[in-house]
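Just dropping this structure here.
Here the complex is missing one protein chain, while the rest keep their positions.
Letters A and B mark the chains as written, and numbering starts fresh at 1 in each.
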Amino acid sequence: MTTETLCGDFYTHCFQAEQDKEHEGRLIINMGPQHPSTHGVLRVIVEMEGEYISRAEPVIGYLHRMHEKMGEIKTYHQYMPNMGRVDYLHALAWNWAYIGAVEKLCQIEVPRRAEFIRVITCEMNRICSHLVWWGAYLLDLGAFTPIMYSFDDREQAVDLLQMITGSRLTYCYYRFGGVRTDINDAFIAGTRDFCKLMKSRLPMYKDLVTDNYILRKRCEEIGVLPLEMARRYGATGPVLRGSGQKYDVRRAEPYSVYPELDFEIPAFPEGDAMARYRVRVAEMEQSVRIIEQSLNMLPQGDFMAPKSPKRIKPPKGDVYFAVEGARGKIGVYIISDGSSTPYRLKLRSPSYSNLSLFAELAKGTLLADAVSILGSLDLVIPEIDR
Amino acid sequence: MSSLIQFISRLIPLELIHILIGLVAILAFIGVNGLVLVYVERKVAGFIQRRPGPFEVGPWGILQTLADAVKLMGKQLFSPSGGDRLLFWLAPMLAFAPLPLLFMTIPVGKNLVAFDANLGLILILAFSGLNVLALCFAGWGSYNKWSLLGAIRSVSQAVAYEIPMLLAVLAVTLTTGTLQLSAIVDAQGVWPWQWHFLTQPAGFIIYLICAFAETNRAPFDLPEAESELTAGFHTEYSGMGFGLFFLAEYSSMVVVSSVCTVLFLGGWKGPGPEILGFVWFFAKVYGLVLLMMWVRWTFPRVRFDQLLNISWRWLIPLSLFNLLYVAAVVKI
Partner (left out) sequence: MKTSENLLEGLDICAQTRCRYEQCGCVTAVFLDQVQLRAAASRLFEAGYHIEDVTGVDFAEGIEVIYHFDHFDHPVDYPARVTLRVLTDHESPEVPTISDIFSGAGWHERECFDFFGVTFSDHPQFRPLLLPAEFDQHPLLKPEKNRESLYAFLGACEPVKPVKGERYHFEASVEAPVEAQKTPEALASSDTGQSRSEKA
């Protein structure tokens, strides 16, 4: 097959060149960039032996927008909308990571009410993100219906967030020293209703989906990620907690009012896709808990620091600020040279680290399992490519 | 007038006319059935997923599938470069062509059968096997690795599930002693407790599971597993090429449900006048089709090795035991 050796691009050639001599002639196949289960434009080159994957290599960068370069060109205020576009599913966490980093750099105080509003909205966004993941993951496993249920619920939360932030997906709501708008009574009442709804829905999801025999057979003992390997790759978030490590930035590096809130960090030691699944479902419960507590503790006062600066010119220095996103530790590292634009801005996206372990995890699994593993890592491609 | 009929019948045998009328009716039925089932499937999916389903085109959206059919027909037909054009275009035809033959021998009501062959069951089983060949051609002719994987899957799946299915069917023919479908219906009574699914529950369940696998319906839709193989064997098909596969899928759903009805659910028999037999028949058939849809929208897909394990480890031994049980208990 002469055409076979001629076709393919740079990455395929590299992949072919690394093939063992004895495995020559094995099927090399591109999963993506337009594959339904890669959720966007991730591409995985896989070498297959029958239905088994003997080698896999993710190829990324199809959605690369060079956010870090944009950060060096735009002023601190101008860069804010970019953050909603990095991870479109948990945009508020990225908002927070960036805003938090700049606030730390400039030592801007945030009013307590604003902190609580941030917690409420960020946790709601986390539930939205997990709901989308839940539906999409089951879609990967061939169950079509759950995504409709999860989008139904997500719709309620997105409507509420739209009410106060003005957007439904790519939020740009937090400001240096507070939030853009105060929350109103309609939002508070709606959020309480949403919490009630989620509390009734989550057990239903468990009955309908989590306990399904076929689903369990597709998730349990699939893609077992040892803790040591997770550490080696710097995996964070539910992927890490699915390997049994109770590590959550909200607890490990407490920020905002999280230390005052009572919530647990769910962790399951099995390390398989099911453990990651359970972590996320349990996290939704915890987020509901956090939202309810925050609503009860919500103080009166300013939603924006009265002395919040109109022009941001941080002092010289660097700052690393991390928050817990739906996919793991979101880090923003800013080096400021004292001017109105950052000297260097680095975005640490959790999916990037989480995906990098896929090649090792997928080795020797079935194609269908690889899809299950890929889904259980909860990837958002724009976040990986930035 | 009567002399004219006699003249024609001397020229063409009456049996042939009978078959021709049947064929025309069946072809019309296949087309309408495809349209109706696509609509029903979407409405069922909508109902299960708490959404309205199609409701824009026509009242309650009933013209939606018609619009889709027109769209499919209007689309350009592509064949992938480097592919085997002959096999590529042969495949959808081969998937569709045997279907009218399959409907021929199925007794819809008393004496309401296009061609009451005395080996009708064999005919159905033989021609339904062609479907695998079609998928195999489609996968090979597409010159696409995903399609090829789909074709490989479909062949091994068909091989695995044909065996327990045949064994389950064999058990029924053991009790009736005939392969003629109308005779099998006659062997069952009017009331549900006289039907075979009660005397051979294991056979019924095995047949039903195999029917899902043979028609490539979820949770056994591995040859076209969308999230794994993009669209499996029909990745490269556009327009009516895809449309024919689609039509074939819905028609074969009806075929397996019909055979199931005939073998296990008493065919057209039911309480009431015999002339309304076809109502009973279609009620049973579409009941089974609805069951298949319900399952599709409820369960996740099984993995490929699990699929084969279900067949080789469970269904085949079970169907062998079923055969022994039927031979020993029912026959003696």
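Operating definition for what follows: a residue touches a chain if its C-beta (ideal position, glycine included) is under 8 Å from a C-beta of that chain, and two chains touch if they have at least 3 such contacts.
As the structure is a computational prediction, the values presented were derived from the model and not from experiment.
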Contact list for the unshown chain, restricted to visible chains: A
Touch criterion as defined above, residue of A:Arg26, A:Arg192 or A:Lys346 at the omitted chain: A:Lys346
Option touching the unshown chain, where A:Met31, A:Val44, A:Ile60 or A:Ala143 are the choices: A:Ile60
Identified contact with the non-displayed chain, of A:Ser150, A:Asn212, A:Gln245 or A:Thr365: A:Gln245
Absent-chain interface as seen on chain A, which is shown: 9-11, 14, 18, 57, 60-61, 64, 66, 68-69, 72, 101, 104-108, 229-236, 240, 245, 247, 252-253, 309, 311-322, 329, 331, 333, 335, 337-338, 343-344, 346, 348, 352-353, 356-357, 360, 385-386
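As a convention for this text, only the chains that are shown with their structure count from here on.
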Centre-of-Cα separation between chain B and chain A, whole angstrom: 44
Chain B contact footprint on chain A (complex, rising order): 3, 27, 29, 34-37, 51, 138-145, 148-149, 152, 212, 214-215, 217-218, 366-369, 371
Partner chain A, residues of chain B touching it in the complex: 45, 48-51, 82, 145-146, 149, 218-219, 221, 225-230, 296-306
